[in-house]
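Mind having a look at this structure? Questions to follow.
Missing here is one protein chain; the remaining ones are kept as they sit in the complex.
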Amino acid sequence: MIVVMRRGATPQEVRQVEERLRELGFATHPIVGVERTVIGAVGNRRDDLMEQVANLPGVERVVPVLRPYKLVAREVKEETTTIRVGDVVIGGPEVVVIAGPCAVESEVQLLTTAKAVKEAGAHLLRGGAFKPRTSPYSFQGLGLEGLKLLAQAREVTGLPVVTEVLDTRDVELVARYADVLQVGARNMQNFRLLQEVGQSGKPVLLKRGLAATVEEWLLAAEYIAATGNQQIILCERGIRTYETSLRNTLDISAVPLVKELSHLPIIVDPSHATGNQRMVLPLARAAVAAGADGLMIEVHPDPARALSDGPQSLTPAQFSRLMEELRRVALAVGRHSLPQVSLSCQAR
Amino acid sequence: MIVVMRRGATPQEVRQVEERLRELGFATHPIVGVERTVIGAVGNRRDDLMEQVANLPGVERVVPVLRPYKLVAREVKEETTTIRVGDVVIGGPEVVVIAGPCAVESEVQLLTTAKAVKEAGAHLLRGGAFKPRTSPYSFQGLGLEGLKLLAQAREVTGLPVVTEVLDTRDVELVARYADVLQVGARNMQNFRLLQEVGQSGKPVLLKRGLAATVEEWLLAAEYIAATGNQQIILCERGIRTYETSLRNTLDISAVPLVKELSHLPIIVDPSHATGNQRMVLPLARAAVAAGADGLMIEVHPDPARALSDGPQSLTPAQFSRLMEELRRVALAVGRHSLPQVSLSCQAR
Amino acid sequence: MIVVMRRGATPQEVRQVEERLRELGFATHPIVGVERTVIGAVGNRRDDLMEQVANLPGVERVVPVLRPYKLVAREVKEETTTIRVGDVVIGGPEVVVIAGPCAVESEVQLLTTAKAVKEAGAHLLRGGAFKPRTSPYSFQGLGLEGLKLLAQAREVTGLPVVTEVLDTRDVELVARYADVLQVGARNMQNFRLLQEVGQSGKPVLLKRGLAATVEEWLLAAEYIAATGNQQIILCERGIRTYETSLRNTLDISAVPLVKELSHLPIIVDPSHATGNQRMVLPLARAAVAAGADGLMIEVHPDPARALSDGPQSLTPAQFSRLMEELRRVALAVGRHSLPQVSLSCQAR
Partner (left out) sequence: MIVVMRRGATPQEVRQVEERLRELGFATHPIVGVERTVIGAVGNRRDDLMEQVANLPGVERVVPVLRPYKLVAREVKEETTTIRVGDVVIGGPEVVVIAGPCAVESEVQLLTTAKAVKEAGAHLLRGGAFKPRTSPYSFQGLGLEGLKLLAQAREVTGLPVVTEVLDTRDVELVARYADVLQVGARNMQNFRLLQEVGQSGKPVLLKRGLAATVEEWLLAAEYIAATGNQQIILCERGIRTYETSLRNTLDISAVPLVKELSHLPIIVDPSHATGNQRMVLPLARAAVAAGADGLMIEVHPDPARALSDGPQSLTPAQFSRLMEELRRVALAVGRHSLPQVSLSCQAR
């Protein structure tokens, strides 16, 4: 770390900081500047130690040099991690699409959607059985019954299932039914839940918190990785900013940035990012063009009667148009998506 | 709710929306404007129904009229809720001060701090046994041992104890040792945890989420209230904005705003709001002047060796100066704080 | 507008609001709800009148129904506005690329860059003669000399020139040398400047303010349009959010959103949006995939010696690779870019 001393810090204060740093196991390199002295401290990063040093007399601030996360950093693992779910590989050349309803509402609703998205070329099925709702008076999900319907939909379509878990007490149950455990934006810093899903041994889809920095997001992934489970799929789903014309602001830059900082695959959820189905297609194309490894798209057979997130859901017909367009963009950026692609290529 | 139709929506689209609204149990009042038609829909607010209607053909947007929360709204309960913890009343004329270390580190550290803050006039003792830390490599708290030390500190000082609970599985345990259960900013929308702490029957201190709107915060409180437990203390602790000179941005306006919207008491945590001990005193004074019912202040006997949040912790000496200043401001705004006050008044 | 009365507003308060609304020329439609009364007021939107009504006794809030901008709204003009600059058409099927250095530094620097970007297929040349710098101690631009060098570069390359104007007093001068006048993010609400550039009769490139909503941005465009000049190119260049890993946050959603709300063309500046040259290529591709009508890209022959914005500038070699990639994405989304495109198509 770099310790920046206050202008006018006394030599004694500088000495005390150096002593404390050495006591904490750092090698120190003071640099006396025109206005300020800075002390380079060589050793492992420990955020709590930085806080302590920041508090010593005469210290203005402490600047970290090393990254706070290790296991998930690209620096320690060059090649992108690939995650296999059934026959699907996330993080490989293919752009993977996870589609389905926001919430599982009924057998008919789920199966209709599942068949339609399978038909259109989706790779995985999404659907919420436990729903985190801002209002206690909104539909909270079907719970266990929802999980059973998801398993049934997998039976019928062969699509692996992604579903959210809200509570450490439910991890074991959800893991029994789901192929990928989703940790939602609101729980990105629910550290106990991160540890539990990590220990489940299942692949984890980790959504970015509503106001999480990329660094905090990667540290949340580090909590999972620290359990020995590195099957982590990061999902950018829009952040909260001052702009309220749409539900959230899709942080598209997070895609290339995360690819630079981490070896984990990253996908994008344009449905939650905008809350507006008319924005889903252009932003899905943008995500692929930016280098995303996949997409998560909400689809509902009758959005106007959806119990949750209707305004951002595509109809099956809109979804299959979207898949067609995505194939073209994927090819343009050197990715591909589904067998159909090669066909549609020859068709050209 | 008010349904705003798109410019150029067809009479048939308007009719369909009206029909759907009536089907959903609303009385409808269409208003044909110069450019747009709007439909007033009279009935109870249901956010999921608003989403459905927003998705009908020809609809531009839906504007809610009623507030989404009910039990915690000032509209339904004029007088401010007061919460009794031991002999302390939160939400009354007195400005209540909760003080202590960020994390419980040792018997000596906790007891020294507890005695010092008691001495200076604090009303409750704070201290974290389970710590939510951004990095998995930071100190995570002493857990059960920390809870026992808190109980011991209560024995010694008579101060009721406030401590955070992170996991639904720990609620019962923590409730056995603590007088007030704290739900931290990162868990404000951990809805299962809200329900569990609500059912514990203990008073709950609910911190505002890092990027939570006041409305979302009150809806989180509504989750607790819906369990039948209205002993909820709201705590403003700074929000995340683009400004990074300090850790967070203290949203001081939330104090008078919450007082207008809700009957629940609200306190302010200037320590977490700034992450800088030099800012704690002026902002604590500001919070009292703005009408806060109390304060939460971090105090540590040796901040430069604190295992957590040293930079924002006051020394016992700084804390007792702060208490003196708060008394003067409290009196100036018609509140008071502790017996000592009357004395210091006569002293004048 | 819709006037929402407070819960418990008296019939007399409702009557007074209705009277005032009629006095202001609105037709009123009161709707008595379960908890609240709302009053629909039919007439033209006037934000100052909304403020007045919001202030009447018993009023909780006023909700606008109509959009505050008119001339730039898609509602009043279906087809996208196309702007011709020399032989270039902005807003048409072609994706237009504006490239050049952040600041004009010297004849050699500018001409080298201009020739290189022309070579690579850029349509317009950018370069700052008057630079708005956060610090008074940073390079402020060459001023008039810079304008002359831009004109010279146009001579040599045939590329029309885009440059920024900072001061109402400079508009006439800059208009004498430039083909397109740029209003920078910091001046988006410098309303006098907007009026002056509008009156210049030149096409205007209007950058989005650092924290401007899309609505405020379109209202700034409305200021220009109100002078009778509708040759306005909107430019998304990143907004300020809590996320600081990159300089700004590119609001990619603004592209499809603006296309829905306005008939004006919109381009994207990934260089300023990220401040990091490694992010420029993926985000430029994303912008085209999202439907942008063009791009603004910073190019410098020797970024490590640039007097401004070096970290985000591409070298000529990087820029020509970018152009190649953009062509593929443009084709994939049904746009095209430059003659070379057709060739590269046949090449396939």
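Which chain is which? They are A, B and C, in the order written, and residues in each are numbered from 1.
FYI, contacts are C-beta pairs under 8 Å (C-beta built on N, C-alpha and C of every residue); 3 or more make two chains touch, one makes a residue touch a chain.
As the structure is a prediction and not an experimental result, all values here were calculated from the model.
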**Item:** Absent-chain contact - pick from B:V17, B:V85, B:L219 or B:V255
**Value:** B:V255
**Prompt:** If the hidden chain were put back, which of A:T113, A:T168, A:T241 or A:S308 would touch it?
**Reply:** A:T241
**Message:** For chain A, which positions touch the chain that isn't shown here?
**Reply:** 2, 4, 7-8, 29, 31-36, 38, 40, 42-44, 63, 65-66, 75, 211, 240-242, 244
**Message:** Contact with the hidden chain only, please: which chain C residues?
**Reply:** 20, 46-48, 51-56, 68-69, 132-139, 166-169, 186-187, 189-192, 210-211, 216, 219, 222-223, 226, 240, 277, 303-311, 313
**Message:** For chain B, which positions touch the chain that isn't shown here?
**Reply:** 211, 213-215, 239, 241-246, 249-253, 255-257, 260, 273-274, 278-279, 282-283, 285-291, 325, 328-329, 331-333
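One rule holds in what follows: only the chains that are shown with their structure count from here on.
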**Complete:** Top of the farthest list for chain C, CA-centroid basis, is B
**Request:** Could you tell me the distance, in whole angstrom, between the mean C-alpha positions of chain A and chain B?
**Result:** 27
**Message:** Using mean CA coordinates as chain centres, what's the gap between chain A and chain C in Å?
**Reply:** 30
**Request:** Would you please write down the residue numbers of chain C that are in contact with two or more other chains?
**Result:** 211, 241-242, 244
